[in-house]
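One protein chain is absent from this view; the other protein chains keep their places.
In this document, chain identifiers A and B correspond to the written order of the chains, with residue numbering beginning at 1 in each.
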Amino acid sequence: MLEGKPPRCIHIYNKVGVGYIGDRILVAICGEKKKGILVGLKQVQAPKVPKFDTNNLVLIDDNGTPLGTRIQVPIPHILRTKMKEKTHSKGADYTKLIAIASRFI
Amino acid sequence: MTSFLKTINGLQLFNKFLKPSISTIISKRDGGVGTPKYRHPEWLPKVTHVKHDEHLTQDNKEFIEEIVQDNYDSPIEFGTQISPLKIDPIEPITKWRKGLRRTGLIAKKIGVYPLWLKDGKKVSSTLLQIVDNEVVKYMPPEKFHPVRSCKPPLQIKRRLGCLVVGAENIDPQWVTKEYYGMFKDTGVIPKRVLRRFIISPEAALQPGTPLIAAHFKPGEIVDIRAKTIDRGFQGVMKRWGFKGMPASHGVTKTHRRPGNIGSGGRKARVMPGTKMPGHMGNKWRVHRGQQILRINTKYNIIWIKGQNIPGEINSYCHIYDTILPLRRHKTAPHFPTYLPSITKEPLPEELYADEVHQFSDPTIEFKEES
């Protein structure tokens, strides 16, 4: 019953209530609450930043390690710098998701 | 008079011996910085007169144009000893030292377009064209009475002179006699726009000196004063940035209104200065701390970082060195102004600030961090 539904964002870990690329969000998926990082947005972006046809998310746990082993969909390059900046705060390491990404656009 | 103005440790002695000055006073009840007045005061001379068809013959018209050309087309050469002026010549000799104020320029805002910096960032820049700027008059500190508000009475600690600069030439045939009287003695072609710049007496310039964009250098910080765009009668949301009310959820007839305007029974009245709908724009505003990115010496154009310079396109503004203490000049600027001389090399056509990427430079490439 709950497996077919797409994940829904329920909270954004951000002072502004809007999520941008690289933001951590809370998502309701398969009847559970999980954290994830926004990896691609439908929102119109700055020049040279790609805009995707779907909003994409990579599920992570509290330490920042992704729950999956591979990311098949391409990821924007800006995530590299953004994840490095975020890794300083609270000891969580967000750069691991860049290691499992297969392609960058 | 100057002996009475000696200052010791910044305090002014013998202030009661200062002559009461006949200065124009702005009343403080104007609503702050001064509400726009639509009718010019009666004592202000009109610039142009009504153009009647004077039925001149073709020969007479040509003759008048010849005279105009003779009088105004020969610019005052720099360094000439003989001056055709009826006033004492001023010679700028002093070298710049910290604390001296020099003139500014009158510029016309001609547009906005993007420039890129060397690290790849895009920055929008406003183009300001310096249109026929010439010094019209110098008022020494003893004769200059600045406009000041009535209270509190300001103690003027050091008296500064005033330079009147004009921009945009008008054909002298169209000018009224009163307005022309201002330019008669100096021999400067009549100007459409006149502005005052407060300067230290060492920065005084000879009336008739042309001022060009090279007066500033790229990388300098300036203040820009201009009249903002006239937006007309505006509601409270646009004028003061109020949030309004939701568009739905049962809200009745109140979506862009201010809501409450008082504090209840305490004062039992609306406080003066309450933010309400009204006229917005067309006010004098100074934008401080604007950086100059690029200067073109051929067309006299200055590129300023940002697109928020007050005023519409093709309107005038005046630019002068910042008063912000941390961004003032540390190295000597062109003091009192840039005077091209035969001995020095002419400036290159385009001058850029250090961070700006020139379009004729090779493509920006980022190096690998080793």
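In the analysis below, a contact is a pair of C-beta atoms (placed from the backbone, for glycine too) under 8 Å apart; a residue touches a chain by one contact, two chains touch by 3 or more.
Just so we're on the same page, contacts and distances are computed from a predicted model.
You can't see one chain of this complex, but its UniProt record names it "Large ribosomal subunit protein bL19m", from the set "Skp1-related protein", "Mitochondrial import inner membrane translocase subunit", "Vacuolar protein sorting-associated protein 17" or "Large ribosomal subunit protein bL19m".
Hidden from this view is one chain, which touches subunit B at 110-111, 113-114, 116, 119-120, 122, 127, 129, 296, 299, 301, 312-314, 357-368.
One chain is missing from the display, and on subunit A it is touched by residues 40, 44-45, 47-54, 56, 72-74, 77-78, 80-81, 102-105.
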